[in-house]
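With one protein chain withheld, the remaining protein chains of the complex are depicted in position.
Our next item is subunit A:
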Amino acid sequence: MLDKNGIAKRIAKEVKDGYYVNLGIGIPTLVANFVRDDINVEFQSENGVLGMGPFPFEGEEDADIINAGKQTITTLNGASFFDSATSFGMIRGKHVDLTILGAMEVSETGDIANWKIPGKMVKGMGGAMDLVASAENIIVAMMHTNRAGESKLLKKCSLPLTGVGCVTKIVTNLAVIEVTPKGFKLLERAPGVSVDEIKEATEGTLIVDGEVPEMTL
C-alpha cells in the first residue's frame, strides 16, 4: 500500500519530457518533488505563473509570488506571469499537457466530484471545473477509500459533479486504474496489495485482464 508520497512518486512517472503540467492542491502538489531531474518540465499554477520553482529560502518570501494554494513560491529560469484569463486560456485551449488533481469520488464513466458536500462543505470549485472540462490528459490522485472506509471509485458519483466523462487515469494508495468505456481497468497493483483487496475497495466495475503487475516506483 502506498502513502501520499508514494502516490505522488508513481504519478511522477507519467510526467514526460517537454510537458507543461498543472498540479492541484494536496497530493498532486507533492508530484513536483519526484519528477526526474533529467527531463524538462514546467509547472503551471492557475493564479498566473508558468515555471514554478520550489519554496523560497526563509527571509526571501515575496507576498506577490504565490501558487494556487496561496503558498509562497519561487520561479525558475524561463518563468512567466500572466493574468487569470490568459491562465485559463492555456487550460481551456489545451496548451497544458497534463492535469493532476484530487477527488472525493470518480465514477466508472470518468465523472469526477471534488468541490462540494451539500450542507457540509462548500468551498467552491476554484479552477477544477475549467481544468476537467478542457484537459485531455487528467490523472486523479486520491486514496482508494474515504475515512469511513467507503469506496471512492463508484458506478455513479453521489456528490455534485465537477465534470462529466473526463478522468482518464486514477492513481490511489492501492492501484493504478485506467478509465475505459467498459469501466475501471486495473493496470497495476501497489506493492503488497492483492487484486482481491482492490476489488473489495472498488464499488464500480473493475476489469481485471490477466496477470496484473505490481507497480515499480
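Here is the rule we go by: a residue touches a chain if its C-beta (ideal position, glycine included) is under 8 Å from a C-beta of that chain, and two chains touch if they have at least 3 such contacts; residues count from 1.
We take it that contacts and distances are computed from a predicted model.
Entry comment: the absent subunit's protein name, as recorded by UniProt, is "CoA transferase subunit A", drawn from "Branched-subunit amino acid transport protein", "tRNA 5-methylaminomethyl-2-thiouridine synthase TusC", "CoA transferase subunit A" or "Oxidoreductase".
Within the full complex, the residue among A:49, A:139, A:154 or A:206 touching the omitted chain is A:49. Of the candidate positions A:91, A:106, A:154 or A:186, contact with the hidden chain is made by A:91. On the side of subunit A, the interface with the absent chain consists of residues 45-49, 54-73, 81-85, 87-88, 91-92, 111, 119, 122-130, 133-134, 160-165, using the contact rule stated above.
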